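What you see is the complex with one protein chain gone and the rest in place.
Chain IDs A and B follow the sequence of writing; residue 1 opens each chain.
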Amino acid sequence: MTAALELDAVKKSFGGVTAVNGVSLRLEPGRIYGLIGPNGSGKTTLFNCITGVERRDAGRIFFQGERIDGLKPWQIAVKGVGRTFQVTRVFPELSALENLLVVTRGDRAAAERRGRELLAFVKLEQLAGEYAGNLSYGQQKLVEFVRVLMRDPSLVLLDEPAAGVNRTLLNDLLEAVRRLRDEGRTVLLVEHDMKVVMGLCEVVFVLDHGDKIAEGPPGIIQADERVIEAYFGR
Amino acid sequence: MNVVITPAMIAQVVISGLLSGTLYAMVALGLALIFGVMRVINIAHGPMLMLGAYVTFFLYSAFGVNPYLTLPASMAVLFVLGMLLERTLVFRVVDAPELSSLLLTFGISIALVNLAQLAFTSDLRAVEFLTGSFVIGPVAVSKPRIVAFAFAAIITAAAFLFLRNTKLGKAIRATSQSRDVAMVCGINVGRIHLITFGFAAALAAAGGTLIAVIVAIQPEMGQIWTFKSFLVIVLGGAGNYPGALVGGMLLGLIEQLASLFLTTQLSEAVAYVLLVLVLLIRPTGILGGRST
Partner (left out) sequence: MSPARLFQGGLVVVAAALAVYPFFGTGYGVRALLQLFMWIALAGSWNLISGLTGYVSFGHVAFFGAGAYTAAILITNAGWSWPLACAAAGVAACGLALLIGYPCLRLKGPYFAIAMLGLNEVLRALVSYFEGLTGGGSGLSLPTLQASVPIYYVMGLCAAAVTALTYVIITSRFGLRLMTIREDEVAAEAMGIDTARHKLYAFLLSAVGPGIVGGLAARDQGYIEPISVFPLATTITMIVMVLFGGKGTVWGPVLGAVILFVSQEVVWARFPYVHQLLFGAIIVAVVLLMPRGVLGILQIKYRLPRTV
């Protein structure tokens, strides 16, 4: 079976800082993966390389067997890679609903229906007409999350989706992520909250200073010496 | 067109180019500082130069002061005026989108020009002080240009020494590298902005005084200097202050070289096409380089 996503020795540095140092990994379709690591270990940079927001320095990236490094970010998104940002990037002076509409084409009424459905799904239907910039941080995260779904992506990259989302909505969010998997999509998520990672992910990759230092089921990863060392130092 | 290039012409181009390039560098350093430290594109930079020229003209015609001795006066007047403008208006658009700073400084710019028209009328004024040329072999350079070069070189060198070695200069550079870090280091960023703007205005004023002896003075003489300074900092890199030197020399040489083959208008067009090309080839702009 072709991998949903495959990275081959992807490298990225900023000036003297090597943010991602030759990372290789493989995601099988229809599963939830975690990406963890201490602050500054290169998780967000890796997301940026995959989605084309940053140009990788070396290495290859395949999406469903097709090479995507070198494509423009929008081309990668159109192919079916959706992402959220660690610090939310909604369009502040567009309403919540408009934030979702921008990615649609064709039948507008149908698009609006789908947009409202998705907003209802994260319990924001009342705020559909509100400027996204006026929503709370957690609400913005949810808008960003459902905005990704408007394109019906087959690979979803979530950068700390749970941070800032309140307790009651958190469970809905986790449930939503599982549902994405059940619909056959692949999910890769960055998360600092180990409970969330344990509860969701089947396989976890660990980054430290740009290197992939471990990979495996979350239970085993947690006991891995190198991982403990990376988190707690020597 | 049939132009025969002789070594003498090349020597003339290089010498004239470097002479005017130094002047460009000094004036553009001011614009570069404002852009680097405050992220403001100051369209009023040229009109401040124009005011410097009028200070010199006024002191020369009213009191017969040697125009070169008016340098401290014109720089001081503009230093104060610059700080005044910063404190009342410009500080409000630091960090605002570029549209705000462009428009605000354009507004200041036309207001300054209009004020100069009211005060001095639109008549062409001249400070006829030094005339004639030095002739060295086949190369001839007018005396005021050489004197202007000498003063510009000294002032520019002093400005760089100030930026490099004094506490205040270091604070200015630190602020242009990262305002946050500067603040953490206990630098009063508002004060740095104030001083930078005044300092930049003084550099423009020095340019005004020096060219007052060379060209005719009139209220609209400044605008072209705003554009030239843009060219310099794009060619050399703003925020990257030594780049202003490189850019100034480049512009001086390009202008002189182009004047061999082309009319003034076309050499101007060449300079702007170059500006756009440089911007495009270094998409962040050479201005993006922020090493100091």
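General observations
Following the convention adopted for this analysis, contacts are C-beta pairs under 8 Å (C-beta built on N, C-alpha and C of every residue); 3 or more make two chains touch, one makes a residue touch a chain.
What you are looking at is a predicted structure, and each value in this text was computed from that prediction instead of being measured.
Within the complete assembly, A:83 is the residue of A:12, A:56 or A:83 that touches the hidden chain.
In the complete complex, the hidden chain is touched by one of A:66, A:93, A:117 or A:202, namely A:93.
Contact with the chain not shown here comes from a single listed residue; of B:5, B:111 or B:260, that residue is B:111. From the options A:101, A:163 or A:213, the residue with contact to the chain not on display is A:101. Contacts to the hidden chain, counted on subunit A, fall at residues 51-53, 72-74, 77-78, 83, 85, 89-94, 98, 101-105, 108, 111, 129, 147-148, 151.
Along subunit B, the points of touch with the absent chain fall at residues 35, 41, 89, 92-93, 96-100, 102-104, 106-111, 113-115, 117-118, 227, 230-231, 234, 263, 265-266, 268-269, 272-273, 275-276, 279-280, 283-285, 287.
Definition applied: only the chains that are shown with their structure count from here on.
Here the spacing of subunit A and subunit B, counted between their Cα centres, is 48 Å.
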